[in-house]
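Part of the complex only, each chain left as placed.
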Amino acid sequence: MLLARIVGTVVATRKDPRLVSSKLLLARAVDPKGKAEGNYLVAIDTVDAGVGETVLIVSGSSARLAVGMKDVPVDAAVVGIVDAVDVAE
Amino acid sequence: MLLARIVGTVVATRKDPRLVSSKLLLARAVDPKGKAEGNYLVAIDTVDAGVGETVLIVSGSSARLAVGMKDVPVDAAVVGIVDAVDVAE
Amino acid sequence: MLLARIVGTVVATRKDPRLVSSKLLLARAVDPKGKAEGNYLVAIDTVDAGVGETVLIVSGSSARLAVGMKDVPVDAAVVGIVDAVDVAE
Amino acid sequence: MLLARIVGTVVATRKDPRLVSSKLLLARAVDPKGKAEGNYLVAIDTVDAGVGETVLIVSGSSARLAVGMKDVPVDAAVVGIVDAVDVAE
């Protein structure tokens, strides 16, 4: 899973009908200190995540399981709100 | 999902017969301000997207669900037209 | 899907028996102008593609559908010969 | 699979209910000499791995098999503790 921060939301009126009731979150992968690394991605919310929160994002076919509907065309879903990252490097 | 902009179309006369009725769109991932990031990719259209529009692209096995035929050999599909991206960084 | 150019072929006598009748093509992702971008990959041919041609490559589990045998261990397949790329950036 | 080092743990109280009993490990890909390469990722533990250990991480749909529950929304799992890497370059 990716460690990411929610940085915004995406509005899309015209979309696949199976996505109509989903909240689309704009996210960006972060390192344990919160520094952005890598590109932006859009993920479906499943845990009522909000802008500014650090989250866990699952990608690929597993994202469909997170959403709970195996036939929804998604490839990224927020599956957890991160309270703390304990690093011991 | 990727935030991307449609930058063109791809013509391929000789192709897998299951792709014959599909529109092939050339896309490029963009950041929330519309700046290109990363390489080009070719996605199947499912929402009547046009050149210049910002869209959502789903990748991997989920793209087959977007196309609505589980046995079509595609790995990227446009599943939404983006109206707005609200960023709060 | 990736836009790629076929740049060669790969010979492998000792291989998984399900790959014996497959042609292995060496490909490289290209941008719409034909400039190479990214690393090389090896794809199974399904449309009689030749060296020098620009093609569409499907990756991941969908490549198995392209090959038409769901139990063949491949993760990249050529599914189309590109005639033209119309870019309107 | 990735060669990675466990560098910490992730605490997430609010998460998908199927992840409640899982240990979330923060990992980073390493080269054979232990030098970090690439971004951080979060993986589910399946072999009682600890911070500082070098491990094998499986990604994608195969991670669900590692966890032993095909409907758990995970995309990375630790499947082995690495004792030694023998390099002959």
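Quick notes
Per-chain residue numbering starts at 1, and chain names A, B, C and D are given in the order in which the chains are listed.
Convention: a contact is a pair of C-beta atoms (placed from the backbone, for glycine too) under 8 Å apart; a residue touches a chain by one contact, two chains touch by 3 or more.
Just so we're clear, the structure is a prediction, and the values are computed from it rather than from any experiment.
Note on stoichiometry: the full complex in this file contains 5 copies of its one protein sequence, with 4 placed in the shown coordinates.
In this text, only the chains that are shown with their structure count from here on.
Under the touch definition stated at the top, subunit C and subunit D share no contacting partner at all. Averaged Cα coordinates give subunit A a centre that lies 19 Å from the centre of subunit B. Averaging Cα coordinates per chain places subunit A and subunit C 31 Å apart.
Counting partner chains per residue, subunit C has no residue touching two or more of them.
Viewed as a contact network, the protein chains form an open path, each link joining two chains that touch.
Taken in their complex, subunit C has these residues touching subunit B: 1-3, 29, 31-32, 37-38, 46-48, 56, 58-63, 65-66, 77, 79-89. The touching residues of subunit D, when paired with subunit A in their complex, are 7-16, 19, 24, 26, 39-43, 51-52, 60-61, 63-64, 71-76.
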